[in-house]
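Right after this comes subunit A.
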Amino acid sequence: MLSICKISFRYKSKHILKDIEIELNKGEILSIVGPNGTGKTTLLKCIAGIMKPGKGTILINGKNVSRMKRQNIAKSIAYVPQSSPSKFPITVFDAVLMGRRPYITWKPSQKDLELVARSLKSMDLHDIALQDFDQLSGGQKQKVLLARAVAQDTDYLLLDEPTSNLDLKHQMETMGMIFNMVKKNGVAAILAMHDLNLSSRFSDRMVMLKAGKVFCTGEPRQIMTVENIKSVYGVEAEIISINDHPYILPTRPVNEQQGLSSD
Partner candidate 1 sequence: MKKYFTIICITTLLFCLLVSGETVTREAMAGESISIKDAAGRSVEVSLPIKKLVVLTSDALEIIRALKAEDLVIGVYSDISRNSQFWPKLKDKPKVGNWKGLNYELVAELNPDIVLCYSQRPGRDMERKLEPFGVKVIRLDFFRLGTLEKEVAVLGRILKKEKEAMDIIAWYRKNLELIQKGLKNISDQPDVYIEGDSKYHTAGPGSGGHEMCVLAGGHNIASNLSIPYPEITPEWILMNNPNLIVKTTTKSTCGTSYSMTDAIPLKRIRDRVMARPAWENIRAVKENKVFVMANEIWTGPRAIIGTGYMAKWFYPDAFKEFDPKKLHKEYLEKFQSIKYQGVYVYPNEN
Partner candidate 2 sequence: MKDICEQYKGVTRKKLSFVIFLAALLFGVALIALSQGASSMGFKDSVTAIFQDSGIAHAIIWKLRLPRIIMAVLVGGGLALAGTVFQAILRNPLASPYTLGIASSAGFGAVTAIIFGGSFYSEYLIAGNAFFFALLSSFFILSIAKLKSYTPETMILAGIAIMFFFSSLSSLFQYMGTVEEVHEIVFWFFGSLSKVGWKEIGVASVMILLPTPIILRWSWDFNLLAAGDESAKALGVNVTRIRMLGMVFASLITAAAISFAGVIGFVGLVAPHIARMVIGGDHWFLFPASALVGAVLVLTADTLGRTLWAPQVIPIGIVTAFIGVPFFFYLLMKKTRQYW
């Protein structure tokens, strides 16, 4: 179990995150949603150990992350960034092999190579395994980054907007892959998401952030309400339900004067 207890993060004097509490069990997909600048990415980075929260603790199976070695955290938590810079040539295989870094000392072992091969296969990337990562399309790149996380062989996956920059089909494919990964391997995933409908469709639970605080948390049905959308996003919307999944249809922005101003 991954527990996030009362995490706060400040940049200079500005509060980015305040008293965030989240719990995540294996086999679960949790989406963090909220408008731009509410701290979704910062929260993921704090959990991944990329940034240090000012207050609060993160526990993996009861063990405090701040007392763990970086390399050992990397064996439990995988982080998939929005994009990967590529100034230098690297093959897809090598890009995925990077996921094995926490386990490698001098050279990758046969087991490392096989795990990479397996995860490439599972993502349907085996045909382009020796191609240059930089020459792939956006969707393929996202898949490679996912494959890297798979190869990293962790219990927890953190994904920062895995569907941004992707077209509709690739969005569905990627989300489907994440869904399968979590359900089949019994791991858990936290996704920072922009797209409310995709998160509603694929998540078990959602956390809605507003100005660095948890506004509400629960199953998609409980979160995706007209009132929540209005006060968090400032948008009038209608909610429709298809196959038991709530979908949002935004209609117009709330007029500032009439809006429920909670700030």
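One rule holds for everything that comes next: contacts are C-beta pairs under 8 Å (C-beta built on N, C-alpha and C of every residue); 3 or more make two chains touch, one makes a residue touch a chain; residues count from 1.
How were these picked? Simply put, all candidates are chains of the complex that A comes from, given by their letters.
If you're wondering where the values come from, they're calculated on a predicted model, not measured in any experiment.
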item: Candidate from this complex that touches subunit A, chosen among 1 or 2; value: 2
item: Touching residues (chain side subunit A, partner candidate 2) in the complex; value: 45, 48-50, 69-75, 77-79, 81, 84-91, 93-95, 98-99, 101-102, 104, 106-107, 110, 113-114, 116-118, 120-121, 126, 129-130, 132, 134-135, 152, 158
